[in-house]
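Of the protein chains in this complex, all but one are displayed in their positions.
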Amino acid sequence: MNAIELTRLDIAYGPARVVHDVSLAVAEGESFALVGESGSGKSTILKAIAGLAPDWTGTISVLGNPRAHRPERDFARTCQMVFQDPYGSLHPRKTVDDCLAEPLAVHGLKGRDERVKAALAAVGLDRRFRFRYPHQLSGGQRQRVAIARALMLEPRILLLDEPTSALDVSVQAEILNLLKKLRREQGLTYLLVTHNLPVVSFLCDRLAVMRHGRIVEVAHVEALKTGRLADPYSRELYAASGGALQPA
Amino acid sequence: MTAPLLSIKNLTVTFPTPKGPVEVVRGISFSLGRERLGIVGESGSGKSMTGRSILKLIRPPGRVTADEMVFDGIDLASLRERRMRALRGARISMVMQDPKFSLNPVMTVGEQIGEALKTHRPMPRRQLRARVLEMLEAVRINEPERVADLYPHEVSGGMGQRVMIAMMLIPEPDLLIADEPTSALDVSVQAQVLDIIDELVRRNGMGLILISHDLGLVARYCDRILVMNGGEIVEECAARDLDKARHPYTRGLLAAMPRMDEDRDELPVLDRSAWAAT
Partner (left out) sequence: MSAVRDWLLDDSPASRLQASLGRSWRSFSALMRNPLAVAGALIILALIVMAVFAPWIAPYSAIGQDLANRLAPPSALHWMGTDELGRDIFSRVVFGSRITLMIVTMVAVISAPIGLLVGAISGYFGGWTDRVLMGLTDIFLSMPKLILALAFVAALGPGIENAIIAIAITAWPVYARIARAETITFRDSEFIAAVQLQGASSARVILRHVLPLCASSTIIRVTLDMAGIILTAAGLGFLGLGAQPPLPEWGAMISSGRNFILDQWWVATMPGFAIIAVSLGFCFLGDGLRDVLDPKQRDGR
C-alpha cells in the first residue's frame, strides 16, 4: 500500500490555480522530496494533503483512505506536519509542555507526564526546556519542539515543509540528523518540501522536481548525487545549487 | 603601500540587557582595500552588527566603541550625524536582506532610484531620468522604461533586489556593504544578483563587504573571508583557501553542510561548548 497517492491533482489558492495535474505515489517507509523554487506549488501540495488548502480536485489518498478537504481528527493520528518557520509555528503564550500536551488532550490520551518527557528525550531536548516559553528557545530548539509535537500522536507519515531552511548550517545539521534518526527508529514516511538539493541528497530516497505547478521530473536520489538528472530545468536547478553536471 | 579604504581597530558593540551589558561584537579589527571581503557567521555571530556599525546605524541603547574606524582618511568614530548622513549612500552604501522592507511602497521604482542620486547630487530632471534608466540597464533589467514606472509591489523579489542595488550604486559609492543580499531569493536568481553586484563592484573599482551565513556563496564571490563567531573573528583567510581553514569552528561549519553527493550517514555537529561561552 502506498503511504501517499495523488492522482490528477489540481489545486487552487484563491483565484489562481497553482498546481496542475499532479500524480504521485510515495511508498510506505519512503522518504520523498518535492523540490522547486518559490511559486512552484510544492508547499501547496503538502497543505492540500494536510487539509489546509481545501480548494482542490482529483484524489488524495493517505494509507489507502481518501482525504477530505479539511483537517480531520482521525487523520491527525496517521499524518502530521512540521512547518518551516520555527518562530511562527509555536504558540507564543504556551509553554513547551502545553504545546506537547495539547494533542494528547485533543485525543483524550492519558499519561501526559510520561509522554511529554519521552517526546522531549526523543528529539534530544533536556528536561529543563519543558516549561519554557518559545521566546526562551533558540531556532533549533523550537524546531525540535515542533518535531516532538508532530510525533506526539505517533503518526506514520510526516509532512516536512522546509524544516531547516530558516536555520543556521550547524543547527540544520542537528535537525537533519534528528529527522534521519527518527525515521530509522519509528519507520516513518517523509514527504519533504525543500529548495535545498543537498538536503534531499542527505535525507531522501526519491525526489520530484516541480516548476510552475507541474512535476517536470521524478528521479531516484542517485541521479541527484551523480548529477545525472534528465530534465533541462532540473539540471539548471542542480547547477545553480553548485552541483557539477554529468551527462544524463 | 597605499592606505586601506577602511580600517577598523578594536570595534566593540554593546547592548544593555536586564542581566547586564552584552557584547555582540567583541573588539574586532580588520582593514579593507578596494577588494571583496566576505564576513561569514551564523545568527548571533555579530556579522550584521559589524556591517551596521560601519555606517553608524546602531541605535541607542546599543553602543559602539572603536580605537580606530577610518574610512578613506575620514574618522567615522568622531563624525557628527549630519556629516555621516552625507557619507551614507554617497560614499558608503548598504543593501539589506529583503527588498520588500527597504523600498518605499508608495513611490515608483524610478523615483526612488532618482531620489537616491538627487539627495547627494542635484541635477536636472531629464538628466536624472537618463541616469536612472542607465542604472536599471546596468542591473540587467530588460525594459528599464517600463520598470521605472512600477511600484515596489509590482516587481518580483529578484527584480526588487536588483532595484535596491541600482539605488545603492547610482551615487557611485566607494564601498558597498551587502548584508545577506540574496537570502530571500531563489537559488537561480541568487546567482544573477550576485553576478551583477560582482560586475559593478569590479567595474567601479569599489570595495565590497558581503555579509552572509552561506560559506559557499561567500567563497565564490569574495577575495578574502572573515569567519565570525560569538562576536569575534575566529578565522581570516583567502577565499580559495577556505577548504584549508584551520579553526575548528570554520571546519565544523564546512563539515556540517550537506553535500550534493552526500554519502555520510550522519552530519558532524559543532561542539559549541569548546570555544563559545554561551
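General remarks:
Chains: A and B, in written order; residue numbering restarts at 1 for each.
Note that contacts are C-beta pairs under 8 Å (C-beta built on N, C-alpha and C of every residue); 3 or more make two chains touch, one makes a residue touch a chain.
Please read these numbers as outputs of a predicted model, since none were measured by experiment.
Shown chains touched by the missing chain in the whole complex: A. Check A:T95, A:T164, A:N177 or A:S234 against the missing chain and you find that the one touching it is A:T95. Contact with the chain not shown here comes from a single listed residue; of A:E28, A:E72 or A:D205, that residue is A:E72. Within the whole complex, the absent chain has one touching residue among A:I4, A:L34, A:M81 or A:L237, and that is A:M81.
When the whole complex is considered, the residue among A:L63, A:L153 or A:A239 that touches the unshown chain is A:L153. Residues touching the missing chain, restricted to chain A, are 50-52, 71-77, 80-81, 83-85, 88-93, 95, 97-98, 102-103, 106-107, 128-129, 131-133, 136, 146, 149, 152-153 (touch as defined at the top).
We adopt the following convention: only the chains that are shown with their structure count from here on.
With centres set at the average Cα position, the gap from chain A to chain B is 32 Å.
For chain A in complex with chain B, the residues that touch the partner chain are 37-38, 139, 168-174, 176-177, 180, 195-199, 201-202, 224-227, 236-238, 240-244. Residues of chain B that touch chain A in their complex: 42-43, 157, 186-188, 190-191, 213, 215-216, 252-253, 256-270, 272.
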